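Handing you this structure, nothing more for now.
As you look at this complex, bear in mind that one protein chain is not there, while each of the others sits in place.
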Amino acid sequence: MTASDLWHLVFGRLGLQSLPFWDMIQHPTPSHIINGIIATGAAAVVVIGALVTVFLITKYRKWGVLWSDWLTSVDHKKIGIMYIVLAFVMLARALIEALLIRTQQADGLNGGFLSADHFAQLFSTHGTIMIFFMAMPFLIGLINFVMPQQIGARDVSFPMMNSISLGLTAAGAALVMVSLVLGKFETGGWTAYPPYTEAAFNPGPGVDYWIWAIALSSIGTTMTGINFAVTIYKKRAPGMTLFRMPLFTWTALCTAILMIFAMPPLTAVSLMLALDRYLDFHFFTNGMGGNMMNFANLFWLFGHPEVYILILPAFGVYSEVFSTFSGKRLYGYTSLVYATMAIAVLSFTVWLHHFFTMGQSANINAVFGLLTMIIGIPTGVKIYDWLLTMYQGRVRFTVPLIYALAFSVLFVLGGLSGVLLANPSIDFQVHNSLFLVAHFHNMLIPGLLFGMLAGYHFWFPKAFGFRLDERWGRLSAYLWISGFILAFFPLYALGLMGMTRRTVSYFDPAYTPWMLVAEVGALVLTAALTTLVIQLIVSIRERKANAVPVGDPWDGRSLEWAIAAPSPEWNFPVIPTVTDRDPFAVAKAQHTAYQSPPAYEDITLPTNSAMGMIICVVGGLLGFALVWHMWWLAILSALAVPVAVIAKSFDTRTEKVIPAAEVRQQHQAWLAQARQETPISRQLETSPDNHGLADNTIAEAST
Amino acid sequence: MKRNDAQYHYDLRIYQWGLGLALLLTAIPFALVAFHGAPPSVLLWMIGVLGLIQVIVHFRFFLHIDLSSQKREDLHLILFTVLLLVIMAGGTIWIMHNLAERMMAS
Partner (left out) sequence: MSAGNVNTEALKHPGINLGEAHGEAHTQAEGVVFGFWVFLMSDFILFGLLFATYATMVDHTAGGPGPKALFDLKSISIETFALLLSSFTFGMASLNLKHGERRKPIILWLLATLMLGLIFLGLELHDFSSMIDKGAGPWRSGFLSAFFGLVPLHGLHVATASLWLIVMLVQMGVFGLTPRVKTRLLRLGLFWHFLDIIWVGIFSIVYLAGLS
């Protein structure tokens, strides 16, 4: 056996050519050098970032804490927070990529500085990351953190599976990060349509990175969906009937159902593409009876419900934000619930609008066009409900409400462009143009992203015990809003002028001015993210002044505000009994909040488990090995999964008991503090006087 | 634990019925195919219908899904899944068939 044989046996097709600067050294032309420097710089950021993190953790001796308090924790709150940290890291990367795309196109008249291949990687990773590793972790994290507290539960139904889901998602994200350093990512967009992505045209590792990142995260998300749905069905506090659930929980339920049923097509389609590439199947190849059109069909069977997976939790956040910051009950609760359900079901009936131009008959297009327009109706109902919630309320312009207001205007515009696109004959004109890119960003940024940011500001105090800095928060919100408008409204015009999406360069000088405006927008958006980072640093520094230990900084209405901030590990010292919608608002009004329960009981909680981390590492290695054809490693890690699961099934120490005395002591200390604090009025909400107790809510005779 | 004989025999009877019906509903289409018992188009229909009935038999006798109100939740879940399956699988077949007719006819 030669040395090279041995190398291939161990490292598969990994080699020097997989390094980001190899091209540049082999062919030192100006273009290769520019692209090489950018690619190497990105790789360096990943490697150095990882090294610095490791160094800092070691220096401050935080490995133990990280392991036992976070990575192996199965507490839904901590898992939620970890998801959101992942989302922010990935947001930073994808936003920088968006800036690069924009800069290339701003400079793209007759050229630009990026090679077509590099540009294609950028929009593919940007899209893939934003959807699967930014948006999904963000909303899953938020639901994880909030939903069990809203329904009066101590955790989700399957805490360890929750940690495994996180592990699978993180493994997928890690694969996308590794692709910056070793080899290249896929170049066929976030949708990865064959036959272009088949082995015949794209034999390299790029498509395989996409496949395994997607497969891992889709399995993780299916498990998350099951977990959330069962939790909401089975773990609600006594008296919390379905129609007493907060709206955020309702949207979480509908999103969970969508995950359960819409993720399988994605898992299927990614694995079918893998079979084509690895085992010479012919699902989607050009010849031998393959049918690439079925890929588009299956992908969008997932893809359209996916956009509602993304938007529904944001709707939930907005519902909470509008009613809390208007100091009113949500207007039209029942209609909002039915609208959410209608959207969830209808979202399975419209997938074809993503490929109106594929060649099916006009009748089929017409059916799906009509169904698409129908979805607009329940969405419209919601917008009216939110506006009427504010009507005659005492509206407070805090950061979450600013996002919500921007959403209510901008989202309607995006929806209108969507109704246009739902008409097949119009879609034929603008399909795959920048008009479409403008449309979906118009839904995703004011819809999903602003919703998540609003939720982040809203519930941050509950997670960490202090409020985020209000001034930086406002600045950031205004930057996100104006940046979005500048970056995407020009794209509507460009699309109508005929500019296609995913274009590395163009020859029509009329595009350039619009492109420059969009570039400014992208810069403003980058500034917006930067201010968010600054806000976090400032807020951590001033955490003492902004602390809200009593736990109700916004005069909240649902159960999560009825407990301390940060929430105790067991959430509720005694599981509450619910008699109405908005239970905490009702309790405050009736002066029954902040009371000692008649008795405390021992609390059983799940113990930490390393399974999530094991599956994360093993799953990541499996994906990596498959990408690089390291068969031995692939087999080993594939075997490790069942071995770990079986071994775990013999472990019987899965629960720990918190003694009633400890629960009592903590709860009483908190109650004592609540009785000491001065309740503050809403005018002082964003001042350091706000310690988390809203005005005259303490029951006079609670002892 | 005290063994509840009546309940035991009832449960046993259910499994026996399930097996009997399943075998019957399998034997008929297999025999029809083996002995070309019907013209192909009729045969396809019969296979489909008998298959569907057998699926219901399995749900009823092996998975114990019935119409009693205590199990409504599960029945709803199954019916919802079936609805989505009809939409997804039916839609796929409809669309792909139409495309094949328009584009791949040789």
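Things worth noting here:
We call the chains A and B, going by the order they appear; numbering starts again at 1 in every chain.
Simple rule for what comes next: a contact is a pair of C-beta atoms (placed from the backbone, for glycine too) under 8 Å apart; a residue touches a chain by one contact, two chains touch by 3 or more.
The structure presented is a predicted model; accordingly, all values stated were derived computationally and were not measured.
When you scan A:61, A:234, A:544 or A:653 for touch with the missing chain, the hit is A:234.
Considering the full assembly, A:263 is the residue among A:71, A:173 or A:263 that touches the omitted chain. Residues touching the missing chain, restricted to subunit B, are 1-4, 7-8, 11-12, 15, 18-19, 22-23, 26, 29-30, 32-34, 40, 43-44, 47-48, 50-51, 54-55, 58-59, 62-65, 70-71, 73-74, 77-78, 81, 84-85, 88-90, 92-93, 96-97, 100 (touch as defined at the top).
Annotation for subunit A: contacts to the undisplayed chain at residues 153-154, 157-158, 222, 225-227, 229-230, 233-238, 260-261, 263-265, 267-268, 272, 275-276, 279-283, 285, 287-291, 294, 298, 301, 574-575, 601, 603-604, 642, 646, 649-650, 652.
The working rule: only the chains that are shown with their structure count from here on.
Interface residues of subunit B, counted against subunit A in their complex, comprise 73, 81, 84, 87-88, 91-92, 94-96, 98-100, 102-103. Interface residues of subunit A facing subunit B in the complex, by the touch rule stated above, are 233, 261, 265, 291, 293-294, 297-298, 301, 348-349, 351-352, 358-361, 364.
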